[in-house]
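Would you mind keeping the following structure in view while I ask a few things?
Note that this complex is displayed minus one protein chain, with the remaining chains in position.
Chain IDs A and B follow the sequence of writing; residue 1 opens each chain.
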Amino acid sequence: MKKTLGEIAEIIGGEVSGDKNTIITNVAGITEAKNGDITFISNSKYIQFIDSTKASAIIISEDQKSKVKIPAIVSKNPYLSYTKLLIIIAKEREKHPLGISKNSAISDLAVIGNNVSISDFSVISENTKIGNDTIIYPNCYIGRNVKIGNNCLIYSNVSVRENIVIGNNVIIHSGAVIGSDGFGYVPENNELKKIPQIGIVEISDNVEIGANVTIDRATTGKTFIGKGTKIDNLVQIAHNVQVGENSIIIAQSGISGSTKIGSGVTIAGQAGLAGHLIIGDGAVIAAQAGVIGNVPPKETVSGYPARPHKQAMRIYALIQKLPELFEEFKKFKSNK
Amino acid sequence: MKKTLGEIAEIIGGEVSGDKNTIITNVAGITEAKNGDITFISNSKYIQFIDSTKASAIIISEDQKSKVKIPAIVSKNPYLSYTKLLIIIAKEREKHPLGISKNSAISDLAVIGNNVSISDFSVISENTKIGNDTIIYPNCYIGRNVKIGNNCLIYSNVSVRENIVIGNNVIIHSGAVIGSDGFGYVPENNELKKIPQIGIVEISDNVEIGANVTIDRATTGKTFIGKGTKIDNLVQIAHNVQVGENSIIIAQSGISGSTKIGSGVTIAGQAGLAGHLIIGDGAVIAAQAGVIGNVPPKETVSGYPARPHKQAMRIYALIQKLPELFEEFKKFKSNK
Partner (left out) sequence: MKKTLGEIAEIIGGEVSGDKNTIITNVAGITEAKNGDITFISNSKYIQFIDSTKASAIIISEDQKSKVKIPAIVSKNPYLSYTKLLIIIAKEREKHPLGISKNSAISDLAVIGNNVSISDFSVISENTKIGNDTIIYPNCYIGRNVKIGNNCLIYSNVSVRENIVIGNNVIIHSGAVIGSDGFGYVPENNELKKIPQIGIVEISDNVEIGANVTIDRATTGKTFIGKGTKIDNLVQIAHNVQVGENSIIIAQSGISGSTKIGSGVTIAGQAGLAGHLIIGDGAVIAAQAGVIGNVPPKETVSGYPARPHKQAMRIYALIQKLPELFEEFKKFKSNK
């Protein structure tokens, strides 16, 4: 990229403050930025670096504009403006594997769309349909009777088991496993008899699935991930879980069987949800929370067992005061 | 499947209540069931749907029989009866990759049993022995000098390192890693010197290992998983861990080095166990528990640090009452 600050402002929106002919060649975080870079401030923790940054320009909000001595783009939403710039640069640099590799193994009974890439040592099984413009990196396994939509991006070493349905514009990162058997057994004669898992997984449009995520197929029916939901690395989604639209599930969280997550829900890192629960739209589950009951819409819960966050915080604060309480009570008793 | 309710009752056991000629073509959960489906109730949370289900029939226990208005199979163990039906349907639909793919890489020094399937881009290394009827999905790596028994099912992208021993009827889900090095270092001159891990992993008959599970090889000797034990997705088993028979280890749990887990133990999701512990037969470790001491047989523990569950629950309840206690104590002091 080589653009003036003025040109960038036109593309991403916002007003230039300072020299609009400043040449910008790259983007960088505020502490790593060098001459030629444009940076941004969104998290207030980083305002302390505003004077020492070596960036040539900065994307900043109206109310922090006065603090800046270098050329700037003043934006209503610096983070979004920065993202728009990143999208342009990413597009310039993007280079995925192209075409159908002679080293892939594609069933004669598979149906492959237009402009599809299937890379070395990837397997497409019988009766599977891959939509237009979808890119499959090396060493993936796509089972039989799978349906993958248009414009998907499937990175290396991904496994998609039989009968899975994946929408359009879905991104699946390396090592993810979609459609492994749900974990179900019934005791019989002191042994654990496996309950067959004959259901599927359905992933809706615009979903992103992180590296080494596992999403189990349903016992019967389907495990379902709604449109636009984003799942971070190493998350576990058990059989028959339903997730709504535009929810966020952060790394290493786990959701037990048959739990229903609403839309716009945030589940922070390493949280755990028991099975057969209902989590309302817009709810927030704090990091490492252990959720064992339903959560109403828009409620924030934390701790184990998870409770409304304000209540949990109040109790945490009191717990910190226990040494004092015990001390005072002791004195009180002896004074009596 | 197309069977009458009477035929199904004969196969899975139980008595028909209502029209035994009802035609059943599929199985489904109580809220998803459609005409032609048979469903079941085992978790009492789902009794509320008994009147609204669209299922054509239901498997139910004697004591709930009276609540049902549709044809039913009355069973002593509805869950087990349902499982038996699922097994029949799963068998009908089952279709694994067959035969030895010309795209696999099998050492001339490997010994392959009868009726074995080795799929595209899977590697079988020298001196490795694969038992009869075992199926290996695409993109697996089986190292040298490995022994895999009869009738195993190894899904795609699995790694089994050198010298590992796997019994009969073992299922390994996609992305699992068996025999990675144990995590051991000794400090020397301010650096961490790697302790070689020259032991093995031994997996007994009828074990099931979830997707993206990691089981480390022993430093010396073996990491051992006993007969019939079931391990869910993303579980970590460290070097020299010993697990007994028919234990259940739920998703994202982690067991540290040299800990011994008994038989019939349940370790719930995201639980963590320190190293060098002994967990007695039939013990239950609650979800997210942090276990730092031995657990006696049949004990249930929860919380961090994990304690007997009843005691932990009592203390959790009291913690919830802290605001009240602090308030009362404050009043008490001022009234004094």
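Note that in this section contacts are C-beta pairs under 8 Å (C-beta built on N, C-alpha and C of every residue); 3 or more make two chains touch, one makes a residue touch a chain.
As the structure is a prediction and not an experimental result, all values here were calculated from the model.
Trainee: Quick one: which of A:47, A:112, A:248 or A:292 touches the chain that's been left out?
Mentor: From the options A:47, A:112, A:248 or A:292, the contact with the absent chain belongs to A:248.
Trainee: Taking the entire complex into account, which one of A:17, A:56 or A:119 touches the absent chain?
Mentor: Residue touching the absent chain, from the options given: A:119.
Trainee: In the complete complex, which positions of subunit A touch the hidden chain?
Mentor: Touch with the absent chain occurs at residues 26-29, 32, 43, 45, 77, 79-80, 83, 86-87, 89-90, 93, 95, 97, 101, 103, 119-121, 137-139, 155-157, 171, 173-175, 206, 208, 210-212, 228, 230, 232-234, 246, 248, 250-252, 264, 269-270, 287-288, 303, 316, 319-320, 322-323, 325-326, 329, 333, 336.
Trainee: What residues on subunit B make contact with the chain left out of this view?
Mentor: Residues touching the hidden chain, for subunit B, are 105, 121, 123, 125, 139-141, 144, 157-159, 161-162, 175, 177, 180-181, 183, 185-186, 188, 190-198, 212, 214, 216, 219-221, 234, 236, 238, 240, 252, 254, 256, 270, 272, 274, 276, 288, 290, 292, 304-305, 307, 314-315, 318-319, 321, 325, 328-329, 332.
Basically, only the chains that are shown with their structure count from here on.
Trainee: From the mean C-alpha coordinate of subunit A to that of subunit B, what's the distance rounded to whole Å?
Mentor: Taking the average C-alpha coordinate of subunit A and of subunit B, the gap between them is 26 Å.
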